[in-house]
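As structure tokens, the structure follows; a few thoughts come after it.
The complex appears here without one of its protein chains, the remainder shown in place.
Chain naming follows the written order as A and B, and within any one chain the residues start at number 1.
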Amino acid sequence: MNSGQKSEGSGWVALIKPVADDEWIVAHRGSEWLGLAPDLEEDLAYSSINQDEMGHAHFYYALLEELGDPEPERTVYGRPPEQWRNARILEASNGDWAQTVALRYFYEVFDDLRLEGLSHSLWQPLQDGIRTIRREESYHLRHFATWFDMLAVGTPESRRRLVNGIDALWMNLGDLFSWGQPDTWLAAMGLDNLSEPVIKAAWERRVGDKLEAAGILWPGPVPAPLADGRRGQHTQDLQALLNVMTEVQRTDLTAQW
Amino acid sequence: MPDAGEYRVYEVFFQKDATDFHTNVGSLRAANPEMALQMARETFFRRDDAYDIWVVPQDSIFASPHDAAHLPVRGMDKRYRLPSGYDNAPHWKRFKAQAMTIEEVAEDMKTRGKGGPS
Partner (left out) sequence: MGEDERMTDFMARIASGQRVEANDWMPGEYRDLLIKQIHMHGVSEIMGAYPEKEWVPKAPTIRRKLALNAKVQDEIGHGQMLLRLAEDLSRPYGRGRDALMDDLLDGRVKFHNVFHLSAPTWADAGVIGFLVDGGAIITQAALLDSSYAPYARMLKRIVAEESFHMQYGESVVLALAEGRQAQRDMLQGAINRWWSPMMFFFGPRRMGKSAERMMHYKIRTKTNEELRQKFINRYVPRLQALGMSIPDPFVKQDPATGVWGFTEPDWALHTDMVRNNCGPESQSRLNLRKQAHTGQQWVREAVNEASRLLEREGA
């Protein structure tokens, strides 16, 4: 990274950390579905998707380390909830399969838009990683888009559960699009496409089309968030998640595992 | 016939790269061809690469027990059909020339502009 970009170091951290945390947290909740998916083949597909996300998170945490953050193990296992930058919707306990499909579909559309924006960033290592990540993520998006269609169209029960899942999520989606601070720094890095209003509008367009095609009533625009996970404002669910996640590691912080 | 609520069985075939033919690797259950393709990837190709994947409904495949008449059998001598059934080299030697093999021709095609082995 050249000296001109050095002053933007904290800009890169502010850009990458929420992405890393989103991927890690969504993968952690996803891994709770092991052995519990609706069929064996889906169990395999879903666990691969979650492993991909974990791998992406690891890549991002390694970039953060290059930017001066601690090593990935410390970043993942050593932070209290207020230092996490993931969206609140991702830390919530898992709902049923329909809600999970809705959540993952919403997240994958968002991540697709975010990755498209990030692919224009001027930092080569990030760009290179994004290229590979996008190949994996295109499978994720296709997978959950297919599931969304199946459940929307399938039976009255699957449709009802999907709509309930969407309703349960919608009011809490707001901070997904936030960066936790005013967007001017994004413009300075040439990443206007990632600003909250732009990405949110693009997301609402894509999801709106999907809901319309499925004959599902548009719930209205995603409301502005009351609390912002990108500013470290999290629910009790994150504390519970971190307690479980660090349970073994905390028995001896200096041990090798 | 199993319960109508079951997913259909698809046999999965994969092609390792462009110059290989598809090979069967196993089967899976899926509700439709699109899902079968998506599932095939993570059921059979978590570690291996695949250049291409086919999924075929199991009941579209016809097969017969092993001793059936349609299977090839080592019957009468058909060496006339095999390259190993010929031995031209000693004859060419009499004309002070070299025998040729198809492998040399293929190799020759890979090199540009040179005469190659005569």
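Details
Operating definition for what follows: a residue touches a chain if its C-beta (ideal position, glycine included) is under 8 Å from a C-beta of that chain, and two chains touch if they have at least 3 such contacts.
Worth saying up front: this structure is predicted, and the values here are computed from it rather than measured.
The chain not shown here makes contact, within the complete complex, with A, B. Screening B:19, B:64 or B:111 against the full complex identifies B:64 as the residue touching the chain left out. Across A:40, A:187, A:213 or A:227, the residue that sits in touch with the chain not pictured is A:40.
Only one of A:66, A:116, A:136 or A:149 touches the absent chain when the whole complex is considered: A:149.
Within the entire complex, the positions of chain B that touch the omitted partner chain are 1-7, 9, 26-29, 31-32, 35, 43, 46-47, 63-66. With the whole complex as reference, residues 28, 31-32, 34-41, 43-44, 47-48, 50-51, 54-55, 58, 61, 72-73, 76-77, 97-98, 149-151, 153-155, 157-158, 161, 244-245, 247-249, 251-252, 255-257 of chain A touch the missing chain.
Keep this in mind: only the chains that are shown with their structure count from here on.
Interface residues of chain B facing chain A in the complex, by the touch rule stated above, are 7, 28-31, 34-35, 38-39, 41-43, 46.
By the touch rule above, chain A contacts chain B in their complex via residues 39-42, 44-45, 47-48, 139, 142-143, 146, 150.
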